[in-house]
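One chain of protein is taken out of this complex; the other chains stay put.
Entry: subunit A
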Amino acid sequence: MVKKSVPDWLNSSLWSTAPPPTPPNDDDDDGRRIGKSSSSDSTAAPSNSSSSKSANTTATVVPVRPEPPPAVEIRDPLSSSNNNVENGSGTVEIRDPTGDDVSVQAQLLQELSRKIVNIGELRKLASQGIPDGAGIRCTVWKLLLGYLPTDRGLWSSELIKKRSQYKHFKEELLMNPKDWKSKCFFARQSEITRRLDKSTCIEKDESLPETGVVLPRSEITHGEHPLSLGKSSVWNQFFQDTEIIEQIVRDVKRTHPGMHFFSGESQSATSNREALKNILIVFAKLNPGIRYVQGMNEILAPLFYVFRNDPIEENAACAEADTFFCFVELLSGFRDHFCQQLDNSVVGIRATITRLSRLLKEHDEELWRHLEVTTKVNPQFYAFRWITLLLTQEFNFADSLLIWDTLLSDLEGPQETLLRICCAMLILIRRRLLAGDFTSNLKLLQHYPSTNISHLLYVANKLRTQPAR
């Protein structure tokens, strides 16, 4: 490693006006990367690089890169050479590396390379929007969701522990139905089966081929027959699980059909879908109270996308396990929205929608009155999807990642932040809403027009500082 006086990120080609055309070189140690503008910042391995050099506490960004990045084309949703087809909205913007961007990026990298990450500082930086430079977002999200501890030294041990735990879950819960059935079923029935086998031995299976023997009947305990409707019946559980698994498979197939990452018959897409399916099945089995509800796949997709595109091979390979735990954490705040019985309760989705409504009334009474009273647009018609799916369906994929940056990093917590962003969404199109009637407003709100995300987040932020909270 060459000791440099100037930090490498300062020397990165981000500063150059034209992105260098050559593809990334094989890694050599000095960390100066020639690559695409958006990827060249990764001079610091932001997360648990096994190299001990990364435990540098100084402000110098350590130019260590354990291995060359994997296939670059799938990494960046905003990179134009990426062959992702964006869902819906036409052009894919390339973020020009403005001065602000680079400095946020640099600060994030600096923060991430500390021995003990300062979460407060990280939150503040992340809420400005995490640049799409490789490796930053996945680590930041993992930190914000509490998956990685703040102490970098504990990262590798935590990860090993969690990943093996997930593997354990999978082995236990994702058995082939036949094996599962035989395992549980025969485990319970083993005594009876053994007894039966013994008795049929006495009846001599082989030695009385000629005479008709009335076959011995044995009793069934606990209603363990295939048509059993009993809750405790292994068979009943099996059929119920099969139903849920079928639904999960259906929904996973429909997730982001426009993105090559998820859809299509390529091997990577199929394995991605398989991973999504496994995570959802494990979650459904571990949470019998809530099981699987349509929409969970949409919340899972961005998490998996970000973690799978981690430039560090090891992390990308274990993306499934990491995503599972982060998904559980993220969903924990929003679980009640998915529980039908809680719909009308204080914590259910209706209550949340009412809170949004009240928020709007506070900040923009005129708009509120026009929407709910004059044109009678019940907020349930549009806000339901906004809130339960965390705005993943309202914007294109790249924008929703930015929104999630703010959602996850805001100090007030994702629930409050989400409501503020929804409120900001309404306020931003107030002129069109005020001019419209029921039909046009509903249409507008259910197909929210594409907008400048930074502006949206800015307005949402401003809503926070208003009094009467």
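One rule holds for everything that comes next: a contact is a pair of C-beta atoms (placed from the backbone, for glycine too) under 8 Å apart; a residue touches a chain by one contact, two chains touch by 3 or more; residues count from 1.
As a convention for this text, contacts and distances are computed from a predicted model.
Selecting from "Vacuolar protein sorting-associated protein 29", "Golgin subfamily A member 7", "Corticotropin-releasing factor domain-containing protein" or "phenylalanine--tRNA ligase", the unshown chain of this assembly corresponds to "Vacuolar protein sorting-associated protein 29" (UniProt protein name). Shown as candidates are A:Lys167, A:His225, A:Arg358 or A:Lys376; the residue that touches the absent chain is A:His225.
If you put the hidden chain back, the residue from A:Leu215, A:Val346 or A:Val373 that touches it is A:Leu215.
Counting the whole complex, the residues of subunit A in touch with the unshown chain are 177-178, 181, 193, 196-197, 200, 205-206, 209-220, 223, 225-229, 239, 243.
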